[in-house]
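With one protein chain withheld, the remaining protein chains of the complex are depicted in position.
Let's look at chain A:
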Amino acid sequence: MTDTSLHRRLPDRLTTRTQRLLRSWEVLLLAVAVAIFTFNALASPYFLNVWNLSDATFNFTEKAMIAFAMALLIIAGEIDLSVAAIVALASTAMGYALQFGVGTPGLVAIGLGTGLACGAFNGFLVTRLGLASIVVTIGTMSLFRGISSIVLGDGAFNGYPASFAVFGQGYVWWVITVELAIFAVLAVVFGVLLHRTNFGRAVYAIGNNPTAALFSGVRVDRVRFILFLLTGLMAGLAAVCLTSRLGSTRPSIAMGMELEVVTMVVLGGVNILGGSGTIPGVVIAAFVMGLVTFGLGLLNVPGIVMSIFVGALLIGVIALPRLIGKLRA
């Protein structure tokens, strides 16, 4: 070994914060968001109304709550496709409890508790029995939705107490809805959890190489289990907000939401194979999806056509960096 005094000092980083930021996915996505915003503002005179914009946030707030937890789960190399079914089951559980005169605090606890229990069940199957999460959650998707359908039948639960409406219909201040505030708080909480804690570092390590993470002393299965719990909890929270906003629980509640959540996560730059992605990316993706659906709604584009736009947007935004790379080469 050479004399230690001769060592060059290894620099921390060669790139500055600004350089890394400019090359990031998030900046590209932000540009897309601004473009869509500008287009919408020019296309419809009703777009730049603050109350309309405030209403438009409902297009993404509930999905984004789940998307934050889903982002962590996908970065860790897992996935949960049962989230929409969890929303349905949690909403059904709240509606069922309503029949026995449970009040608002009790309803919220039941909604969140149902989500946690579903997440724990998924996590148990994946970490203890070693099953693939995509298979497990396709199974529990049918299971949770099925239980919900049996309880509901063809009917619906109505008559939620007035105080329960605050989550989905209330305002914190001026045009800021309660849901938007919850979204903002969760964005910060999940951003800090993923990017500023030991837990978040473990998530990246597992997503990149679970074996090496295990060999480095990371408690891999514990982290995975917690991520399923978190995702279940967020689905429960989304169920509370959605049920509160709609004022009822119907059999079709949150139908197909799992794919919209996954779309949001992938659009946000999270690698579907795990290992990379950021919370700021998911936040911007949530706004992009909200702006697109709202803008198209103002132009009286029907829902079916809207889904074509969202699909094309996803493919376009994901293909863009690769196309740019090819053109440069």
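Keep in mind that, in the parts below, a contact is a pair of C-beta atoms (placed from the backbone, for glycine too) under 8 Å apart; a residue touches a chain by one contact, two chains touch by 3 or more; residues count from 1.
By our rule, contacts and distances are computed from a predicted model.
*Asks:* For the chain omitted from this view, which of "histidine kinase", "Rhamnose ABC transporter ATP-binding protein", "sulfate adenylyltransferase" or "Glycolate oxidase" is its UniProt protein name?
*Replies:* "Rhamnose ABC transporter ATP-binding protein"
*Asks:* Of the listed residues A:R23, A:R128 or A:R196, which contacts the missing chain in the full complex?
*Replies:* A:R196
*Asks:* Check each of A:V189, A:A212 or A:I272 against the chain that is not shown and name the one that touches it.
*Replies:* In the full complex, the listed residue that touches the missing chain is A:A212.
*Asks:* Residues on chain A that touch the omitted chain in the whole complex?
*Replies:* Answer for chain A: residues 1-2, 4, 7, 9-15, 192, 196-201, 204-205, 208-209, 211-219, 275-276 touch the chain left out.
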